[in-house]
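For this depiction, one protein chain was excluded, whereas all remaining protein chains were kept in their positions.
Per-chain residue numbering starts at 1, and chain names A and B are given in the order in which the chains are listed.
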Amino acid sequence: MKDASLFAQQFTALHTVRTKAPLFLGILFTATIYAAVCNLYVAEDSVLYVSTYTITLLGKYLCYALLALSVDIVWGYCGILSLGHGAFFALGGYAMGMYLMRQIGDRGVYGNPDLPDFMVFLNWQELPWYWSGFDQFWFAALMVVLVPAVLAFVFGWLAFRSRVAGVYLAIMTQALTYALMLAFFRNEMGFGGNNGLTDFKDLLGYNLLSDNTRVSLFVISAIVLALAYVCSQLIMGSKFGRVIVGIRDAEDRLRFLGYRTDYYKVALFVYSALLAGIAGALYVPQVGIINPGEYSPLNSIEIVIWVAIGGRGTLYGAVIGALLVNYAKTKFTAILPEVWLFALGALFVAVTIFLPNGIVGLFKRTSLNDGHDLGEQP
Amino acid sequence: MVILTLKLQNVLVKISNRNFIFTICFIEASGDYPGASFFSTEYIVLKIFQHSMPVKSPVKYAIMLVLVFLSATNIVESVYAQHDETGVIQAGPGQIVQLGDKLARAKLKNVQTVLVKMEAAGGDAVLALYQAMLSGDLFYVKDASSVSGNAALRRLVIASKTENRTYLLQDAITLDSLGERTKKQIKKVRSNNKLRGYLRSAIARLTLNSEQPEIRKSAVENMLDSLDSKSIPYLEKAREQESESDIIELIDVAIALNVLRTSEDVDLRLQAIETVQQSLRPVVRNSLTQLLEQDEQSAFIEPNAPIRAKAREALDDFQNKLDFYGLLETIFFGLSLGSVLLLVATGLAITFGVMGVINMAHGELIMLGAYTTYVVQLWMPNNIEYSVLVAIPVAFIVSGMVGIAIERGVIRHLQGRPLETLLATFGISLILQQAVRSMFSPLNRQVATPDWMGGSLEFNAVFSITYNRLYILIFALLVFFALQLIMKKTSLGLYVRAVSQNRDMAKAIGIRTEWVDAMTFGLGSGIAGIAGVALSQLTNVGPNLGQAYIIDSFMVVVFGGVGNLWGTLVGGMSLGLVNKFLEPATGAVLANILVLVFIILFIQKRPRGLFPQKGRAAES
Partner (left out) sequence: MKNSKIKVATTRQSRLREMFRRDGAWPWLVNRTEPAVDVSHQVLLYIESLSVSFDGFKALNDLSLYINDGELRCLIGANGAGKTTLMDVITGKTSPDSGLVYFGQTLDLLGRSEAEIAQLGIGRKFQKPSVFEAQTVYANLELAIQSEKNILPTLVARFSPEQIDRIDQVLEVINLKDRGFMMAGALSHGQKQWLEIGMLLVANPRLLLIDEPVAGMTAQEAEQTAELLVSLAGEHTVIVVEHDMEFVRRIAKTVTVLHQGSVLAEGSMQEIQENPDVIRVYLGEEQ
């Protein structure tokens, strides 16, 4: 057999998934099923019992993991450092939040069947046009993917076509999420201003506070994460993925080979934003609130550090990083809240200097990015 | 000079131990008068003549002689007495105090007589007392012995209610604080409408005749804004004595406005319109607008057509001026915001623009500068005036040192990896924020503004510039040009440019690139610290101070063109102006958002900013 045909066999999307997905999926599903079963079918006083609080917490972590995955796709593979992925996450979250808000109906404090509480409070007379349709789940679900995708498309189209890259792009994305944050803080925007959207009651008729719904949301988060993981591995294992990595390392070369790299970047950015939006939509019903704080530049940059800690350009590294850092955050903020920012800051510095390939890089010697500096030219 | 005057006063107090009149003269003389000590002495003597009717003439002459002698021999130095900052003598048992006692005891019908006496005796000194009485804050303490040695003497106090329902007392004459009392321990000095009417006119007289031009001016302004025919005689009288031209103008406007309102003579009124037109006060505008109003039957309230026409003309003119000054004000605000942006971005223009290092902790270096100002003020609480000036070099050193530490400790290891640098410095910014939070507090700290930065430069009734903004604008430009000078004229500047253009070559010709890196970064960081000193005078100083500016400063540098200091200047100023011009139409937040969106779009169109570096080097 010729070497090249061996290559042709090994470097296909399916092959990549077959080698890279089973372990990840196995661990993810085992843990999920274990937690779900131990919550629903084990007595509360048992040692094995997993509290609903923990389930919600885990569900939240999974959403963060999905978000980290979306950042890894653009940063780890394509070298686009986005400091504004929190914006896509929050947009998805707001779309879901608006649906949940409409589901409250007349059960709000003011009992107004047509308007959410905060609009009644602000003396609004009618629902703004952009709220129409959000009482339908399918519409909200569509918006969850559509709004972040459209924003990412417009932003990416403008940025990548005019070849804004590297640090400039990072700062632009940060400005984007900052501008959105300022906008969403305004009451006039009609998204609840400072307080955001909260007091949700139910989702598709299921009470959000019940154990069953919570476990279901958790399981759904796990499934979505698994799907996103497999889908992303498929994409990154294809020739498309190799073009993306090529863009990261030598974009000029690809252009001279005839690839419209800007189109590739836009497509990847949109895909990534879409994942972030879905993560946001899964996050909101589990934590029960979405507010403009989600747009803050700090949040977005924190995602990047999850990915950096886990290890870039592997997908599972991002997931590991998100889970670890958020677990640490939960622990730290409970015991020593003041130390958390010190610890996070130190993590930023230590990882970038001492652990450029993240935790995954410690164990793995030959990866796609091995021995390669992921920084790019400004 | 002032001190000398004060000492003379003290001398006089000694001399005229039993003659209360002098106290008054000295209070009057407490302002800052021009001329040599002798003139001031003379002045005081003159005052004595004016006020000292009860004093017999031989005494007068004796005092005069003594004064002349004193000033000539300069023995004033040897006499000391207490005086407070305003120069008001801490009157012992003086005549006003006696009168105050009378006032507290007088029956309502006799109060006015006492008040008349007090005014004659006290002049400016009773102003606060009158004002307090008018607003119903004048009390006396029932148990007099608790506030003064003399239990028989009722002492008048100005009381203001505190949060816990007690009253904070102030001596009505010396304005010294006398501590807290409950409601039961004090009693209000009663008053009625007639008395209040008298008080108002008395206050007007007192203030119009005040020795301090500012008090006179604000008195005229107050009268003008709530113009009442009764005050016209006072104004006319005041005009005769007035020497300050701007106050005379104000009085003229008030008189003319009164003519316009009350007179029947058309010519006089037309003339009056011309006079009032000079002023830009809202009351003038309202009066003119009233002339043009119509009643329900759509008949003009003002029957005379020429007057209406003239008023219309005057109003238009008024509006034009208002628009013009409004524009000036917007421009000033824009430049002021621009100067803040310039200040915060200048340091970044060095570290990011010239060195190419992405320092996300830049905002925190600014914050450190602001906290340095706070700490400097803690060190020198008695010299707040100079604290800001001291803080500038200290903040430069503090932030510069921290900057050098960051460069040596972190950035050096990440050379050529801009995205990693961005992340690591962001981590540092978190650490610095939390450090400040732990060391000081998460709450905002109050940084005092020195007096010379307070207040504002008034051009007219509608246009004034606050000094702190003006100084910061000038300061920002100074810092900018100083930096230009450093970059263009010093060897450090030459090295910096050499290293930023070709590091290896610079190293090869013997430039210590490491040293240059550290120094440059220290310079940029130090400038951030200086920006923090300026910001501490404008906004709250808190751990999040820096975060609010980091995005803005990056925007300014990127917008202006990386590596181009002039671009930063133009970028900062134009963004400030655009922001302020948008603000009236959109509100502050939306203006901010629009500017951000504009820059995002602009960068897509011109990725290298307003003033890009050109040539082959920039292409790669």
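By definition in this document, a residue touches a chain if its C-beta (ideal position, glycine included) is under 8 Å from a C-beta of that chain, and two chains touch if they have at least 3 such contacts.
Quantities reported herein were computed from a predicted structural model and do not represent experimental measurements.
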Residue in contact with the excluded chain [from A:Ser162, A:Ser216 or A:Ser238]: A:Ser238
Of A:Phe139, A:Tyr259 or A:Phe332, the residue in touch with the unshown chain: A:Tyr259
Candidates A:Leu40, A:Ala250, A:Val287 or A:Ala328 - the one touching the absent chain: A:Ala250
Residue ranges of chain A at the interface with the undisplayed chain: 2-5, 7-8, 11-12, 235, 238-240, 242-243, 245-246, 248-250, 252-261, 263-264, 267, 368-372
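Just so we're on the same page, only the chains that are shown with their structure count from here on.
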Interchain centroid distance [CA atoms averaged], chain A/chain B, Å: 50
Chain B - residues contacting chain A, complex: 356, 358, 410, 413-414, 416-424, 426-431, 433-435, 437-438, 547, 551, 554-555, 558, 589-590, 592-593, 596-597, 599-601, 603-605, 607
Interfacial residue positions of chain A with respect to chain B in the complex: 81, 155, 158-159, 161-164, 166-168, 170-172, 174-176, 178-179, 182-183, 185-186, 297-298, 301, 304-305, 308, 338, 341-342, 344-349, 351-353, 356, 373-376, 378
